[in-house]
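Rather than the whole complex, this shows some of its chains in their spots.
A and B label the chains in the order they appear, each numbered from 1.
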Amino acid sequence: MRVTVWNEYRHERKNPKVAEIYPEGIHGAIAAFLRGAGFKVRTATLDEAEHGLGGDVLETTDVLFWWGHIAHDEVSDEVAERVQRRVLEGMGLVVLHSGHFSKPFKRLMGTSCDLSWREIGERERLWVVAPHHPIAQGLDNTFVVPKAEMYGEPFDIPAPDELVFISWFQGGEVFRSGACFYRGQGKVFYFRPGHETFPIYHQSEVQRVLVNAAHWAAPTGRVKTQFGNRAEPLEPVKSSSQ
Amino acid sequence: MRVTVWNEYRHERKNPKVAEIYPEGIHGAIAAFLRGAGFKVRTATLDEAEHGLGGDVLETTDVLFWWGHIAHDEVSDEVAERVQRRVLEGMGLVVLHSGHFSKPFKRLMGTSCDLSWREIGERERLWVVAPHHPIAQGLDNTFVVPKAEMYGEPFDIPAPDELVFISWFQGGEVFRSGACFYRGQGKVFYFRPGHETFPIYHQSEVQRVLVNAAHWAAPTGRVKTQFGNRAEPLEPVKSSSQ
């Protein structure tokens, strides 16, 4: 299992508060606990050539994590399209927090992915609504993120193929926080918690979810498909019917 | 209910065989039976200015029908994006046959929308798999399209929110032929049957499905949403927790 963690990596270099929480960048923090779980992990960032996703990086990635926030528009359409295509070919994609507005996620959803929000460090409670789901394993019914940015419904996404978590916020909102989508031969998991100035990726339950998600999103193998080909009849078609 | 029928309108002008079957164009044939069912119908075609979808045409359309085949790439990205945005705002979209590869449909699905195909005029049988569904009303369990182009699975779309029809083909394939998708505040119906040289849009069962689909896809009204706004807390958030 080869994981690539992609990060915009701007906040950390501009804002000392963010750098303090994530001295190796958000990608560094995520890569560290994924490595601890046994995955082979690389990182890639916006300001690298081709955003770090050139060459055969995507072709040799089983699951891609994506964190972006203030520079979604600086991701080239070409790279966004390449990520989308790789997902359709079978690569897993885990989209984090503000990545709801990233180009690859919006392309895969086909919707605006819009939502309401508030940033006052309120309490968030996540509830498991699919106890059977692999991404929920090892968790209790519910867990708390002590200080979070709020994201509120309606969240303009297609109905998830599987809904795993719903969030409660202190200020009165709810949100579909953990949502699975099957697209082509690939799997997409959107996970709401995460932020640049709250230390959410250091929290054990959040790490557990993301490790579970990497396992879940891994390619399952390939059914040989014949897309786009003219197909010969498998059964006799009488000429009289033509 | 204001319906706009969009047609690429190239086959009819180049190929006398097509013009014979659809002397007023495919859009003309579809518009005629929709008018007969009581809808207020306009048409629009690729070679008009802004593909006939400029001004307030889309803003004053409740349901848009879309037929394209050989010139998908000539539809401008701007118009494709406008159609997508209008669907998310609540406009219904009925995508016909080879429209599976059209820009608006691919944008809304987020997948390749690829499939396998064969064009030998074989028999197609459609089966209702959701007997409760409004789009199936007035039909029997099954009906036949005598001569059809085959489309075969796998069809690279997201799992439909509602699957209404599955097709059987004489040559051995099956296909998810009638599929409903909810996207934003809008509804999308993909319907497989249809062709430029088989007189499929003159068939009564096909017309019935498309009339039903126009009713189903109509906007349901609007819930007042607050997308993209910073939201004030609805409940007290204690400063001690911040």
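The rule is simple: a contact is a pair of C-beta atoms (placed from the backbone, for glycine too) under 8 Å apart; a residue touches a chain by one contact, two chains touch by 3 or more.
Please read all numbers here as calculations on a predicted model, not as lab measurements.
All protein chains share one sequence; of the complete assembly in this entry, 2 are displayed, while the total copy number is 4.
FYI, only the chains that are shown with their structure count from here on.
Chain A and chain B have Cα centroids separated by 30 Å. The touching residues of chain A, when paired with chain B in their complex, are 84, 88, 107-112, 114-118, 120-123, 146-147, 150, 152, 154, 156, 158-159, 161, 170-173, 181-184, 223, 225-235, 237, 241-242.
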